[in-house]
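A single structure is presented below for examination.
Missing here is one protein chain; the remaining ones are kept as they sit in the complex.
Lettered A and B in written order, each chain numbered from 1.
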Amino acid sequence: MIARGDGRPDRRALLLAGGRGALRLSVAAGALYVVGTAIRRGALARPLEESATGVLRPPGALDEPEFLAACIRCNLCAEACDTGCIRLFGPAEGRHTGTPFIVAEERACNLCLACTEVCPSGSLFPVEDASLVRMGTALVDERLCVSLNGTGVCGACHTACPLKNEAITQGNRNAPTVHEDACVGCGLCEEACIVHDRKAIRVVSGRSFA
Amino acid sequence: MVDRKAFPRRTFLELSGATVAACAGTPAFAGEFATAKYGADELARKSGRRVLQAQCPYCGVGCGTLIQVENDRIVGISPDKLHPTNKGVQCIKGLNAHEPTYRDRLTKVLVRKDMSDPATGHVSSTKGRFDDDVFREASYEEAEEIVAERTAHYIDEFGGNSIGLTGSGQLTMEAQWIENLLMKGVIGSNSIEANARMCMTSAVTGYFHSYGSDTPPTSYDDVEEADFISFWGHNARAAHPVLFWRVADHKKKNRVPTLVSDPRRTGTVTGLEDIDPRNSHHFQTLNGDISYLNAIAHVILEKYPKAVMPEEWLEQHSTGWREYIEGIRTRYSPEQVVERLRYVDQGRVTVEQIEEIAKLFAEASIKGRERGRGGCLTIWGIGYNQMLHGQHNTISIINLHLLTGNLGRPGCGTHSQTGQPNAMSERLMGGLTGRLPFNKSLDNVEWRDWMADRWRIPRERLAHTATLENPMVIGMMERALAGDLKAMFWMYTTHIHLPDVETLVRPALTKLFCVVQDIYRHAPNLLYADVVFPAQTWGEWPGGVYIQSERRLYVNDGVGRSFDEQGNTIEEARPDLDMAIDKGISVGRLLGLNVEEIFPYKRRTEGPFAGSFDPEEVFEDIVRASRGSDADLTGMLEVKEKDGTGLYEQLRRLRGIQWPAPTYEIAKAGGTPRRYMGQEGWKEAPYALFPKQGGKAKFKLCEQDYGGADGALLKEVCGELSQYGANSGEGPWLYENQELLIRARDNALTPEVPDLEYYRDHDKGIDDAKRDDKYPFWLGLGIVYEHFHSAKTIRGPSTLRLVPEQYVELNPEDAERYGLEDGEKVRIVSRRGSYEGRVTVGTSSMVRPSRCVTFPGYLFSPWNLSVADSADPKKNRWLVNAVAHRAWDPVSGQADYKKIAARIERI
Partner (left out) sequence: MKLPKPLQVGRRSVQLAVIALTVLIPVAARYANYLSARQLDDAIERFDGSVQGHSLALVDGALRLATGAESGDVELRGDEREAVILAARNVRGSTWSLELFGLTLTDPLAALESAFASRTARRVMFVGILIPLLGTILLGRVFCSWICPAGFLLEITGFLRRVLRFLELRPGRVRLWHGNNYLLLGLGLGLSAVVGLPILGYVYPPALVGREVHNGITVMFDRAEDGLVGFSAAGLTVTSWFLLAIVLVEVAFGSRIWCRSLCPGGGLFTALGAFRLVRVKRDDKSCTQCGECVVACEMGLSPMLDRTGVECDNCGKCVANCSDDALAFRMVGSERRARKEAVR
């Protein structure tokens, strides 16, 4: 404590110290800002951003920047996921490390919404009804889809769709038509698609990772 | 293997890379399916893979398929654009046909440690189990010896007819030929049946009755010429998708009216309505088809005399037409029919509907006749065949076609669509009780002697076989249970396709000595097998011919080797043909027959198929034997002699030949697309006339009567039928009470009738039915689009994933009334057994596939998933045929899986 000989506080010294403190504090804050921004722009900005179309977040996820900020990386969603579709980014993924994602091609979400119920951070927001989920939108590649390119009769995506006749309707030779307003982006169609080496129907999350 | 899960980034980058590529660039050769635009050679060049030609192993449409092979392994399937049946299109089942090939394969010859021996009365204690500990491994030769000795012993002691065999509509034509020779010629047994019995025999016997030959007269090309197409008991969009979409394309392009007769609103109904609801019609009937066909005939006779063939024509080409017209006029007006069927159909089909359909039918008939092309094409499937009166169903359709002259022109006719890829060949090869190859009866002495000579067996041996009796496949099971049958061979089929599995089939198999040829280690047949031989499957055989529904013979090429899941070669797996020949040789030798003469075939010693017989040699025998029959194929031999083109090579090049092909020219042109054309000025065409009955077709009025407004007759007959199957393992035997079956057939009844009054009583809930021991629901068993039968597609991940679980379709009204929720698990109980499934309600149910809607009071489940949870009876909850009734059509032998009385129990 800064004190004069008589034990009372030395106001001048205190003021000076305070000033120095304020100076120090502002320098520290400035440094913090610089370092933080550098981290945000540099080290943590992994290549995920460039390939943003593909990453699906679990249902009810907040928009991307908020999601990354709010998610506490706690595994609960992955452990609550009965289909095992929710996976977590590994340690090399920068700011995505520990956050949940879904590769629908390998295993898609069945919209049980258990993850939104357990999420302790609110980054997966509870959704009242599965039809209100918006994880992304399915997109059909007409050249690859066997029902559309004239080489087959399939209909797998329609069968798999939990909102069939709303999100996906069938046409000639069971060819799918995706209705964007109803599609929740669960990815069950992508998982079911029988064109294995390169899925003819894919869910594009449409998330901005910038 | 790439550790993709450890580093999600990898997956992720691959994924995004692929997305970009898919969106931005033109796909290069993208593996599996972008390839149908190529023919075989082009596909081979582009993919760098070996490409084999084959017919799809699944349904009876018989699409041309290209098998892609890498290192002798089947790695992909592409449709063949040059094949006239599918023209480069294939359905989801066929496109994934390679997936289940190497899963769960049987790799060793197995012998049950505790075998049943009917000679001593010993019943195995381990039947009903297929765990490793109940079997021991044996060499092929040792197992072969056990089988031969036992078989010979039973023949000595109990006669040849104590040996039974169930073949398959998925065996190759050559194997079916040999199997028939083995049974009727070598063993001397008439107890030979096939799973085709449950599939198509109503059409077979109906064709025989009306046309005098089991010859579907149509080609698929008739679809594109037709003016009116109707599906009877046929959910074509699920069962035969490629055929359905040919119809749909035609409807779209030419606005042809269509009719579907089905108790459910199926995908076929909605698919056609999507194209044009105004000219798409649906008869929602249960069991009323005969009456409605008759009523259509009635309206045509009364209102559209122009559509009826002139009397001179009828007189010249048919018999029985006067009685038919007389009966129709007096007893089958639409009003009478709707009233008579009210007890079951509840007036769902109306007089107006019948009149509308009659109008369309008449208009199309007139149009077709005027143009000389087109008319009415009637297609029916298993829903129509699997009835107590299945034969009468077929006859009724043919009656109507004969009356209106919808026959013998391109674009019209009666088209029975087979369920299995090679059911037609099983019929043509006569692999059924009392039949000989090429549409001839075993009682036909002239042909019998001809066949005995072709089979190189003593004529009297076949004559003796002809004296033996076997009441068809279900009766054969009853015989087994009664102790009359001692041993059975099962080739490429399963016992769970038969009705009444738990109280009839399985108790019977427990007592029998069973020899099983199968490809899967956990196939249900292994539960009851005493000796098991691993077989090669489609794509692995060294060749073999299939015949699909338009009489098209096509070759199935294969790699000649089998692999297990780990990629090891299965040394013990052999083609069914080879195993049938080996059995014939070893049994025949013990019986003192000259086996070297009967089976002159030699194993090849070199080449990719070293160690196996050459199926082409057997095929040549078949072709040679067909001479003079109405399925004469000897034109192919002429082509071989003149041009030097091998028989299989002819099939490959022409993408199949439609039988008959009696001359060089016809064989060169790909066979005969249509039959029975004599009456349309096509007299010069070979085999133009009806082959029997003095060249005349036969009319027969088929009747239907439930016995009044309360269905008194129906209840009486069903009451009597209900005692069969009620006691496990004991009589009474239905084969001893054929009069009852005949009575049921002649009145066109059902095997069971639910407690409909109980159903209509709205005070009764689900639990009351259990308490009161009532069965208020109709239950139908059928198929689902994603699966074919019960073995392969449920082992393929792509198809299983889509429809993974047993389900029960329930009408929304019933669901609400009984408080059953979508997705709820329930047990379906009949008088003979039960199974479990998930309730699926409506077309937006979360339980896949949710495509069809039943009518109130009617339940539906697919049989495809019968063993998808487990083949093991202790764990199996999905075996639907446990509930089915054993009653069969006394002529065709088919059982009715569509009208079972059942109740729902909560789990």
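Side notes on the structure shown:
The criterion applied here is as follows: a residue touches a chain if its C-beta (ideal position, glycine included) is under 8 Å from a C-beta of that chain, and two chains touch if they have at least 3 such contacts.
In this text, all values refer to a predicted model and were calculated from it rather than measured experimentally.
Between the chain not shown and the residues B:L314, B:M476, B:L498 or B:I794, the one that touches is B:I794.
For the chain left out of this panel, the touching residue among B:A868, B:A882 or B:A902 is B:A868. In the full complex, chain A makes contact with the omitted chain through residues 29, 32-33, 35-37, 39-40, 44, 65-66, 68-76, 78-85, 87-88, 90-92, 95, 97-98, 107, 118-123.
Here is the rule we use: only the chains that are shown with their structure count from here on.
Centroid to centroid, with C-alpha atoms defining each point, chain A and chain B lie 50 Å apart. Across the interface of their complex, chain A is touched by residues 5-9, 11-13, 15-23, 26-27, 30-37, 78-79, 88-92, 95-96, 241-242, 245, 248-249, 252, 274, 785-786, 798, 801-803, 843-844, 846, 848-851 of chain B.
Of all residues in chain A, only 47-48, 50-55, 87-90, 92-93, 101, 103, 105-106, 141, 143-144, 146, 149-156, 159-160, 162-166, 171-174, 191-192, 194-198, 202, 204 touch chain B in the complex they form.
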